[in-house]
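Here is the structure we will look at, set down as structure tokens.
What you see is the complex with one protein chain gone and the rest in place.
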Amino acid sequence: MISVGIVGGTGYTGVELLRLLAVHPQVGLEVITSRSEAGRRVDDLFPGLRGHCDLAFSAPDPDRLGACDLVFFATPNGTAMTMAETLLEKGARIIDLAADFRLRDPAEWEQWYGMPHACPALLEEAVYGLPEVNREAIRQARVVANPGCYPTAVQLGLLPLLEADLVEPDGLIADCKSGVSGAGRKASIAILEAEAAENFKAYAVPGHRHLPEIRQGLEQATGRPVSLTFVPHLAPMIRGIHATLYARLRAPADAAALTARFEARYRDAPFVDVLPAESHPETRSVRGANACRLAVHVPQGRETVVVLSVIDNLVKGAAGQAVQNMNLMFGLPETTGLDLPPLVP
Amino acid sequence: MISVGIVGGTGYTGVELLRLLAVHPQVGLEVITSRSEAGRRVDDLFPGLRGHCDLAFSAPDPDRLGACDLVFFATPNGTAMTMAETLLEKGARIIDLAADFRLRDPAEWEQWYGMPHACPALLEEAVYGLPEVNREAIRQARVVANPGCYPTAVQLGLLPLLEADLVEPDGLIADCKSGVSGAGRKASIAILEAEAAENFKAYAVPGHRHLPEIRQGLEQATGRPVSLTFVPHLAPMIRGIHATLYARLRAPADAAALTARFEARYRDAPFVDVLPAESHPETRSVRGANACRLAVHVPQGRETVVVLSVIDNLVKGAAGQAVQNMNLMFGLPETTGLDLPPLVP
Amino acid sequence: MISVGIVGGTGYTGVELLRLLAVHPQVGLEVITSRSEAGRRVDDLFPGLRGHCDLAFSAPDPDRLGACDLVFFATPNGTAMTMAETLLEKGARIIDLAADFRLRDPAEWEQWYGMPHACPALLEEAVYGLPEVNREAIRQARVVANPGCYPTAVQLGLLPLLEADLVEPDGLIADCKSGVSGAGRKASIAILEAEAAENFKAYAVPGHRHLPEIRQGLEQATGRPVSLTFVPHLAPMIRGIHATLYARLRAPADAAALTARFEARYRDAPFVDVLPAESHPETRSVRGANACRLAVHVPQGRETVVVLSVIDNLVKGAAGQAVQNMNLMFGLPETTGLDLPPLVP
Partner (left out) sequence: MISVGIVGGTGYTGVELLRLLAVHPQVGLEVITSRSEAGRRVDDLFPGLRGHCDLAFSAPDPDRLGACDLVFFATPNGTAMTMAETLLEKGARIIDLAADFRLRDPAEWEQWYGMPHACPALLEEAVYGLPEVNREAIRQARVVANPGCYPTAVQLGLLPLLEADLVEPDGLIADCKSGVSGAGRKASIAILEAEAAENFKAYAVPGHRHLPEIRQGLEQATGRPVSLTFVPHLAPMIRGIHATLYARLRAPADAAALTARFEARYRDAPFVDVLPAESHPETRSVRGANACRLAVHVPQGRETVVVLSVIDNLVKGAAGQAVQNMNLMFGLPETTGLDLPPLVP
């Protein structure tokens, strides 16, 4: 059994971790912290967990957390980096579901996140937790930077093309649509039901924090600069990301041939599902499931390849991927506790 | 391992059965039938099941079905009754998720369902599959009539009051709200997204088929006639039933004392969760989960008790309850394969 | 032209007033106040009003407001009562869309709203602005208390029964469902899209502020005490209230005869639409429209009458009714500027 602590369990990634860990056969949840809810039972805040979680929230205690085999941070950006070194010294390993360890360059991190990085030395050690790219490094990692939701959907959709040098590395376009749970569980007028339902809009077009993360991943794959236009949109639904990805082909190719390339690239990836060429994956086909489904199109036999990539932002885009990383770090089969079908309808 | 067949797997109760059986450790799914989709892979129709179901739909074959230990009927009303005797003769047991075996009186069945009953003799043998009432009988049953969604929510909310003779048996009111999946997966203008979203309405107020089923269950509990006004509403969501139940107390009582009664009544019911007095259960707290959550109110210290009862219509109101019944019929722990937390948010 | 001011224009009732006044042929909007948004253009906050409103928000100024013919208060409870006397002295008339003048008894007001009333003397003068009850008094009023959303739907549905002494005045039940805009435009986790969508729940069952308002109206109609159980629910949609009302008939009656009574009662009410007996009105049939649609049922020929009543909480339940009251106060035809069909789908 892996003894586990969660720092910051009151947000959506936190409660989703609780849902997944509740059915994981190899995890013992020891402690879950929240300053604001300290003393309150978890299942009082989230009645859906009645019968599945007997803990109460507690204030963060480095000794209790450090005694765990693994600590998940489901906190706002800037929290994990202040506690990481202490917990590592005490022998715990760390998976940060926020952004603290995602960018390798501390200067770029500061630019996008608006604060100095508290432990830049760890940035070099931290492993970017996209198992489909870094599976072996994750197994050994002390610190895993769990990827962002958009970066997961976009990278899984573009990597097979860029790694094989099939498309131009400039002029890439990622038109992404996310459900509102991606904005977190926080009091904000913009994501009220009365504001966000029956409505659709783009946001952060001039610049979104996931852009440098995506770019870093794609450039690592190609070994050279890429140019990407990333436009996120808010869709009137709770869960799900749909990334529609556009790239110019270096040479003519049809959807079937490209699909075969994708299948080969993800042959050993249990959570990436390549659909038949010219399919239209739906976000609900991964709702609650740790899966990314991909489909490839080359419309009208033209020069542009279109990749459709769907994930559940809270699962493969957050808590599910974190559990997948945990499984790798502790030598379990990658799919342990994660083999649940989506909720449809 | 229990060998299982499903007749009619293309509707919402059918696909929900598939989702639950996919993670059930003691079930081998042998055959799933659909005349209209015969030959098509199940996971082609429902891509969310890719990796979880390797079967293709086939035309119903009494021999193949009869060779199963158990056959679920996830069919329209009027189908199971035409095949039940044949399958029983071949040795299979049956759980019908439709209404064919729910009413004990064939005349009343004909009146509400508009066709003669094909095997009235079996009505007497069939057991009404509400485990919280008929647990022992279900264990031995050859034919289980899985309850309707509304009847499950209403009966679980009213039984503790009626069995203990705490409320008047007339003037009962069940104001029920259901998500649209309760209307089934069928081409119908009234349940289009553009018709049903951002809209709320009552329907079938003059008479709904679940009324006699509820009445039968309540009268059996009290041993005398009850009078019930049942008003179903269509709520703009996919899953969930919220029953708001009103009854006149025979003698003054407060919510706390009544709540204690409910807790006692359901002490041994693993899927009925009595919340603290004056709670407000949410439908999402049971989304995807085989649970009924109940809360009791006596507003303004008056003569009227209000019970709030929530279920997922496709789980405790259909497929989950069917699996619960299967577990009982085959001597498994009642919760086998059903201990999943709800999907929140 | 009526010169109009609006105090507090940043909430949903405020912006709905702006939408309606933008097409009213006899209104000149002079000033709209907001402390938090002072200086900002209205159409910058609400881009949908670009081209329809040239004003900027300003801090409240009693002189500018007092110079208007009419001031609408679209403010939180407790604001209008602090400014009313000053504005009346300056010659303005007032319509308060909040609750400050709805209850005639200052002690009851304090009990439910948790603060002392700032001008109890005006409570006696103020007219409760339900035109279908107080049309003549509204014409002369200096202060109109615009009714709450639930009280509008419930009273219009029950008054014809109570006024004609057709039902028992005790044991009344109002099971009401509201869209989330009724909770206002404020940063609150409970009404986030990710919390409220795909979810249904009751709230405030032990006691809701609209209960004494409804009771006051019903008791005035009958001239004696009534007993009412009022259960509000939050439905996953933006606009709309559906009230399902239950009462015990004093003598047997059928739906058709009762419907004729309703039609007679509302013959002169241009915004109350009595549907044929046993209809099922939908909330979307009044979306954006100043209308209440009603239908009467007596299910299974029993002793209980069921009335279905739908309104748009922001229109007939707030801003539209306020404009209707304004029309009456200033001698315009009651329907001026309000004769718009609903938005369907």
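The letters A, B and C name the chains in turn, as written, and every chain counts its residues from 1.
Everything that follows uses one rule, which is that a contact is a pair of C-beta atoms (placed from the backbone, for glycine too) under 8 Å apart; a residue touches a chain by one contact, two chains touch by 3 or more.
Small disclaimer: the values here were computed from a predicted structure and weren't measured.
When the omitted chain is restored, the residue from C:P60, C:P151, C:P212 or C:G288 that touches it is C:G288. Here one chain is not drawn; of B:A164, B:I191 or B:A269, the residue touching it is B:I191. Of the listed residues C:H117, C:K201, C:R239 or C:R265, the one in contact with the hidden chain in the full complex is C:R239. Of the residues in subunit C, those that touch the hidden partner chain are 12, 15, 18-19, 22-23, 46-52, 181, 185, 197-198, 238-239, 273, 275, 279, 281-282, 284-289, 293, 339-345.
Interface residues of subunit B with the unshown chain, by the touch rule above, are 12, 179-181, 183, 185-189, 191-198, 236-238. As for the chain not pictured, it touches subunit A at residues 171, 173, 175, 177, 179, 194-195, 197-203, 205-207, 211, 227, 229-231, 233, 235-240, 242, 244, 246, 248, 278, 280-284, 287, 297, 299-300, 302-304, 306, 308, 310, 345.
Heads up, the rule we're going with is that only the chains that are shown with their structure count from here on.
Work out the mean CA point of subunit B and of subunit C, and you get 39 Å between them. Note: centroid distance subunit A to subunit B, computed from Cα atoms, is 36 Å. In subunit B, the residues that reach two or more other chains under the touch definition are 197-198, 238-239, 281-282, 284, 287, 345.
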